[in-house]
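In what follows, a single structure is set out as structure tokens and then discussed.
Subset of chains shown; positions unchanged.
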């Protein structure tokens, strides 16, 4: 039986749009428009208990889950939503013990959730280049209790001479121009390893797919995930009037070897030097180059801003 | 670098609708309409490599992930699909070390996936009453490599006198009449613990929601999850013409304490003896009783058939 103590994390839950993640501090009070509660009153209660505010509203004292941390994360950038995190975990088959590469830490929402799944024997290696965001992410990862299973790197992999990791099980890319780092991701992934990119626009999916084919990935799949809420009530069951809009598209693939002799050597080279593997060599090569060029001009600053 | 050996599991991948999960056996051949391959040719290759069949088709030798096991599971009943499994993991915040209760093992798809997430320190306790299904599930769980983290029980919790577990972090219910086991689930869950029910029909959501309120759960949420595939191709990007239909609805909730004195004592009693907690006592009570009665008549046989 888990009892709330001083310093315990608690989700004050009124309803799904009114909930607050906090740490119990015996001298503090909790003030909102639904009334006031003393933190001290929560101490000694079992998680799941409820308190009444001075405005006669019940507030539940829930034990925060990783979902609550992700939804309440402090974010300077877009977060990855649970519906999308869930599919990433399910499609890439993420579980205990895996080594994960993440390019674009963002607010650390995906980082934290995945760390909680791969721990204690797995690890998340996450890269970003913006120090401000990295500090926010560090705080969020700590709050979620998974710092031990995450290593944050301040390194721009696009210009790095040597890749710092190898044999990764899964890679995530959350950049505005994900196609620019596919050769680097390839080098660090194990054979048959999975990659997932967070792509808010259709154009990103398109460019990324071209780059994935060029770089010998297979099982390429782009999806979007829609969650609809149902109000189940006796005799009046219907979908929620409130709609949920677009968050992001997801692009998945697995590293393959197309078996060309040149391939493995090429992995050490830059994208523009890699020989094209597709039938219509010239056409594809041109488009890949165009992407690379376009991308490189915008890249430096954008690296750490999450797309859209 | 993971090299394929004799006895290694391999996913022969041609495309997303033509793929085969197998174990390499050096004397066997693989025969399909896209041609023939000798297993022996895969031995010594790195995962991700490809072979050409005698009909000039490339088949990729992928390292199976938990996703592949779930999608290729042998099932006498409905499986829980990855899109739904993903949301269950994300919404309930499932991670390493958790203790999971599952009522209705079915084919073992959810069982296996969740075991791979909570291992090595967590465990899945799964209950069913149909011996045939239990054997299928046992085989599937073994194939997925997580037997060590799963305990299968042949026990009908609806009529069990004493609940065999307590303090579970999360519970899953995959029965045709999930509302009938809410009191039992409540007893076995920790305070603030999460429950998820797999409900193929709207009517199940409705009855279940009533039972969850009666039994002092909060943060009740019913959802459905739609995955749409996008065909991202240069200059021709669009959604897939092929539609994906309904699989199931999901109902989530967390165990709370409404603070009535009678509550904790009541947990030892049967549903019909539990005092109603809702404002309009009579109305709700009647409906709950009706549910219980209706349900109990059909229950015995249906326990192990997954709904829908």
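Chains here go by letter, A and B, matching the order in which they are written, and residues are numbered from 1 within each.
In this section, a contact is a pair of C-beta atoms (placed from the backbone, for glycine too) under 8 Å apart; a residue touches a chain by one contact, two chains touch by 3 or more.
What you are looking at is a predicted structure, and each value in this text was computed from that prediction instead of being measured.
Peer 1: Number of identical chains in the whole complex, 2 of which are shown?
Peer 2: Spelled out: 2 chains shown, and the full complex contains 4 copies.
Convention: only the chains that are shown with their structure count from here on.
Peer 1: Can you work out the whole-Å distance between the CA centroids of chain A and chain B?
Peer 2: About 23 Å separates the centre of chain A from that of chain B.
Peer 1: Can you name the residues of chain A that touch chain B in the complex?
Peer 2: Residues of chain A touching chain B: 1-2, 13, 16, 46-50, 60-63, 65-70, 82-83, 85-96, 113, 116-121, 167, 190-194, 202, 205-206, 208-210, 218-219, 221-235, 237, 249, 251, 254-259, 287.
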